[in-house]
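Take a look at the following structure, please.
Note that this complex is displayed minus one protein chain, with the remaining chains in position.
A and B are the chain letters, set down in written order, and residue numbers restart from 1 in every chain.
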Amino acid sequence: MMDAAMLKEIGEIVLRMLVIFTALFTGVGYMTLVERKVSAWMQDRIGPNRVGPAGLLQPLADGLKHLMKEDITPPGAHRAIFIMAPVLVLIPAVASFAVIPIAGEGFNLQDLGLPWDWTFLPYIADVEVGLLILLGLASLEVYGVVLAGWSSGSKYPAMGALRSTAQMISYELALGLAILPVILTTGSLRLQTIVEYQGGTWFGFLPQWNVFIHPFGCLFLLISIFAETKRLPFDLPEAEPELVAGYHTEYSAMKFVMFYMGEYSAMIANSALMATLFFGGWQVPGLDLPQPWMFLVQALAFATKTFFFLFLFVWVRWTLPRFRYDQLMDLGWKVLLELAFINLLIVAALVAAGVM
Amino acid sequence: MPLASYIGLSAVLFVIGVLGVLLKRNALVMFMSIELMLNAVNVALAAFARHHGGLDGQIFVFFVMAVAAAEAAVGLAIFIALFRLRKTTDVTEFNLMRW
Partner (left out) sequence: MSLETLLASFATVMALVSALLVVWQRSAVVSALFLVLNLGSVAILFLTLGGEFLAAVQVIVYAGAIMVLFLFVIMLLNPAPPKQRFASGPVVTGLTFGLGVVFVAALVRGVMSLAGSGQEMSAVGPGYGSTRSIGELLFTDYLYPFELTGVLLLVAMVGAVVLARRQHHEEV
């Protein structure tokens, strides 16, 4: 049934998945530490520094602690969905990384001196409609939230879940509309094409990133991804003084950790999307090295840009106060949607006139 | 996969949808069975489009999806209004017009 060529293809895909998802999960673990350290520095304190050198093994300690906690299922809960909901939050966020490219070209494993003739491509899947897949996965992230709230069998999670869901689906519209001008000027939905389009420089020093062509689209996308990942200033549905802990009130131990992992994975995926669409992804203008060094440099550039947006997420969280729920919904429907539409119309007119 | 498999699947999905509409008590599950029927038709349209090598079937699927979205929204709104009145989702209770 399977021949050698298909086995090789599957082997290459599995290798890419292992590398990228391991990097992602390590990143998720260390995001908890980054959040605590950065927030500590902003508040003029030190943050965790006991476990390991300068607190670097703190995520490990946190994970062990959560593993050993008691796993409670509330009595009114619908068991099967209660267990499934955290997984449903995690899967779309992690799956987003299947289409995001981390470098320009793949390299052959034989360049590293390894005996196998396998190519390590810079993405797990090269899909022509990559951006639509990302939008679809963003739509699927809603399910974990609404099912978590409903299956907990108690009113605070249910209300928190309904509010979170309403917030997420409202800002999905603004997200899609903010991305459309980029698709218009690039002419493709494929993420690798969008990044390649941002190569080169203007005037010799300004990289041709989309943020300079679509500043407003970038701003609207930034606001939308803050609302999609339910981070401050849009985190009323899970804010402590308002709704206990929102849709994950009744969760403990590993399931709670999975919710947090899902949230951080979504943050990382959205930061990567932001870097890819508007800031040139893996582009390092004016550099040309042989493979696999080019791969490494480009992957590092991509990681740096993603990390900048993650830092922005944490920075904004500890700086701004949160929106009230009706202000949040007003912003999504009455302000952001209209402005994103107008932005799209202007860009469409410019593209039709041949200017862009 | 041959065309017959896709059309066979579409037929079975459609019949399951019809059975859902005819047999279920919960009005929301009836709605979902209608969506199942529309979905089955989409599969058939896309399969025939591929069989003939043209894209018209896929365009039709696009429109069916848009209409299904509109119909789901309005149908659910009607159902919410009805629920407020009768306080039940059981269709056997909506029997005011029975003799």
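Before moving on, here are some points about what is shown:
Assume contacts are C-beta pairs under 8 Å (C-beta built on N, C-alpha and C of every residue); 3 or more make two chains touch, one makes a residue touch a chain.
Note that the structure is predicted; figures quoted are calculated from it, not measured.
Only one of A:20, A:103, A:121 or A:146 touches the absent chain when the whole complex is considered: A:146.
Of the listed residues A:15, A:81 or A:109, the one in contact with the hidden chain in the full complex is A:81. As for the chain not pictured, it touches subunit B at residues 1-9, 11-13, 15-20, 22-26, 28-29, 31-33, 35-36, 39, 42-43, 46-47, 49-51, 53, 55-56, 58-59, 61-63, 65-74, 76-81, 83-84, 88-92.
Mapped onto subunit A, the footprint of the missing chain covers residues 1, 6, 9, 78, 80-81, 127-129, 132-133, 135-136, 138-140, 142-143, 146-147, 149-150, 158, 161-162, 165, 169, 189.
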